[in-house]
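Since the structure comes first, as structure tokens, the remarks are kept for the end.
What you see is the complex with one protein chain gone and the rest in place.
Moving on, here comes subunit A:
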């Protein structure tokens, strides 16, 4: 007699994870290396400013809203911050996730308590819903939104929701829900290199590039 929930969990922890990790790592490298190899045309003009320092500075300054933008699009900015910080806390400070990272790369750090993790996860999901709402409500955003955007939104939210359900055993069998949570994270891993989720890696490259162009021209980025 088998427990199908355990079979699913073992598939998620075994072949499922292997497939997802291979696609994630292979996909990220493919895209990053392709961008680097493609390169840019060399600018032969003498730089008027400092492209390197402005490039590095821009990596960080673009995380701060431009003047007036917070007032113009508060949900986008606040929702964006809350989602990213919440997701970061829920992923990096849950003991089970730290055990995963420890096994993957040998790094270990103290875990946070359940109250903080769950507050962060719940805030993240609420932020995602708010961001989805602005996409529907604002005609410009609605026109700009593609299937890819909805896919990324759903895939980002699923691990948070399923993780919350699995840890608190809100419904479903605990083994099944753990399997579903891992599978939802694996879906995110598979989609990562081929969707806008890739910004988590390329944001630094893109910001540096934009900042360095301004720096080369002698402008403050």
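In the analysis below, a residue touches a chain if its C-beta (ideal position, glycine included) is under 8 Å from a C-beta of that chain, and two chains touch if they have at least 3 such contacts; residues count from 1.
Quick note on the criterion: contacts and distances are computed from a predicted model.
Student: Quick one: the chain not pictured, UniProt calls it what, "hydrogenase (acceptor)", "Sugar transporter", "Branched-chain amino acid transport system ATP-binding protein" or "N-methylhydantoinase A"?
Tutor: Its UniProt record gives the name "hydrogenase (acceptor)".
Student: One chain isn't shown here. Among A:75, A:111, A:165 or A:213, which residue touches it?
Tutor: Once the missing chain is taken into account, the touching residue is A:111.
Student: Any idea which of A:125, A:158, A:178 or A:191 touches the chain not displayed?
Tutor: A:178
Student: Quickly run down the residues of subunit A that touch the omitted chain.
Tutor: 1-3, 6, 9-10, 13-15, 17-18, 21-39, 93-100, 102-103, 108, 110-115, 117, 169, 174-175, 178, 182
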